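The next block holds one structure in the form of structure tokens; read it before the comments.
Missing here: one protein chain of the complex. Every other protein chain is in place.
What follows is chain A.
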Amino acid sequence: MNFTNFGKYILLLKAAFRRPEKTKIYLKSIFQQMEFIGVGSLGLISIISTFIGAVMTLQIAFQLVSDFIPKTIIGSVNRDSSILELSPTISAIVLAGKIGSAISSEIGTMRVTEQIDALEIMGINAPGYLILPKIIAGITMVPVLVVISMVLSITGGYLGGTLSGAVSAAEYVQGITTDFNPYTITVALVKAFVFGFIITSVPAYEGFYVKGGALEVAQASTRAVVVSCISILACDYIVTQLLL
């Protein structure tokens, strides 16, 4: 995003956060979006998180070859990596691909087929009606998905470690329960909140200002995913720097 685009993005967000015309209709739309973002992504997030946890355990076990390091460390490292980085960031990047492209295509298609013009002519605040419910659903459901991802990643680590024999069940459980710092959860939730905002607002912006036809909608969708992923990684660094 260059500065002009960033300015347009901020103005679009300002318009999106105007007072809704009819709260009841917006609430209905928010719940629909929550279902789409939350329930619709649960399966994908579950599979990815479980496998990442399992692979992480195997790789940590592979790297910890010294007899001086207790195997309980495998559980601790997997727990902290999952909570602080893997669950929020990998989930966000996966969701940027799945949800971001869908949001951008939906709004972009509405733009090129004049449906957004129709909303505006009716006197409806189109950014508010189309974007606000998605942002609210994103900032509420992405943290929920991240918490589920954390649990499944740690569980995946347990399964991967015990099934392969890389670590015993008792050592893994001792590892994940020793020296746990609850603040890491706070950091992860802050990240998830920020990522939820990016995943919904950036693609909405890309879709909202599409000009042209099907090709431009597809290009906007691709751009939305790329910009979202870069923004997620940049914000990941900034949030980590600020909070840890």
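Keep this in mind: a residue touches a chain if its C-beta (ideal position, glycine included) is under 8 Å from a C-beta of that chain, and two chains touch if they have at least 3 such contacts; residues count from 1.
Everything that follows uses one rule, which is that contacts and distances are computed from a predicted model.
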Options "ABC transporter ATP-binding protein", "SpoVR family protein", "Tetratricopeptide repeat-containing protein" or "MoxR-like ATPase": UniProt name of the undisplayed chain: "ABC transporter ATP-binding protein"
Touch criterion as defined above, residue of A:T113, A:S164 or A:T222 at the omitted chain: A:T113
Touch with the omitted chain, as defined above, among A:I73, A:I124 or A:V173: A:I124
Contact footprint on chain A, counting only the chain that is left out: 18, 21-22, 25, 110, 113-115, 117-118, 120-125
